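The block underneath contains the structure these notes are about, expressed in structure tokens.
What you see is the complex with one protein chain gone and the rest in place.
Entry: chain A
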Amino acid sequence: MTPWLFSDKGIMCLKSNNIIFAYSDKMKSYRYVGMRLYSTSKTVDPKEMKTFKALAYKWWDEQGAYAPLHSMNDLRVPFIRDNLLKTVTNHQLESPLSGMKILDVGCGGGLLCEPLGRLGALVTGIDPLNENIKTAQQHKSFDPVLDKRIQYNACSLEDIVEETVETFDAVVASEVVEHVNDLETFIQCCCQVLKPGGSLFITTINKTQLSYALGIIFAEQIAGIVPKGTHTWEKFVSPEELESLLEPNGFLVQTITGMLYNPFSGYWRWTENTSLNYAAHAIKSSAPVETEEHHTKTPGIDGQEASQK
């Protein structure tokens, strides 16, 4: 078996441990089915949407372009599950998240919604791109249990803020904040839709020289682990910047931990070093929702009294 092979798209690939490092700048030979006009949104960036549109159908190919996101579930699902379990006094092991309402912002093809739904949660997945929502909906439709537990909407976070104030036990924004335009507004919206004491889970990429070298140059341009043009380094968010936006907007940061991807094995692992990828967990302080002009930091809140149902 030669390690190099030519796929039928004329791309030369190195096959190693089921990871294909595709060297090609011709990946974008897809048809665009016409751009939909979106209302101006402070958080959604139309340029970002164009990139994801091209790959909408590829979400569920576990060896495909989104393989690293599939394997990231090994970290982020237990991260969400265990931190939410801490807030509940009695839970059943077979359905640890039952009774919880979770909002997945930027759900893409539903890669994270489905495991959370399998664990018993009622998940709402939103994504501004209609194609992603269609893919997600079609994928969950075959599983009768997930079909009932998950619902998808093609919209942005701001679109649903008003009707879902204080509805969710948890909001998940995984690999999303590095794509939004106005992070502060985004965080404020997250705060509004969360119940007091609810959790916000963010995974994103740090803004460092290392993340430029590895995350953009190596991952996108050389090895093709991430489709080219997915990320813009200027929009990466450092943990310090994230914290400085979370705390004044009604959140208490509980954990920030680094994540590391091994492109050869295809697996992620936790690490102390946050200079590449990291995950953050913050809890909305239990004081009632304040308006933007009157943010006060409430001292010493224990986020343990929570949202049971």
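Here is the rule we use: a contact is a pair of C-beta atoms (placed from the backbone, for glycine too) under 8 Å apart; a residue touches a chain by one contact, two chains touch by 3 or more; residues count from 1.
Here, contacts and distances are computed from a predicted model.
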Should one name the undisplayed chain from "Dynein axonemal intermediate chain 2", "Anti-silencing function 1B histone chaperone", "Trafficking protein particle complex subunit" or "Ubiquinone biosynthesis monooxygenase COQ6, mitochondrial" using UniProt, the answer is "Ubiquinone biosynthesis monooxygenase COQ6, mitochondrial"
Touching the hidden chain, out of A:P96, A:G229 or A:G258, is A:P96
Of A:D45, A:D143 or A:E166, the residue that touches the missing chain is A:D143
Touching the unshown chain, chain A contributes residues 1, 8-9, 18, 29-31, 33, 56-57, 60, 62-63, 70-71, 73-74, 77-78, 81, 92-96, 114-120, 131, 134-135, 138, 141-144, 266
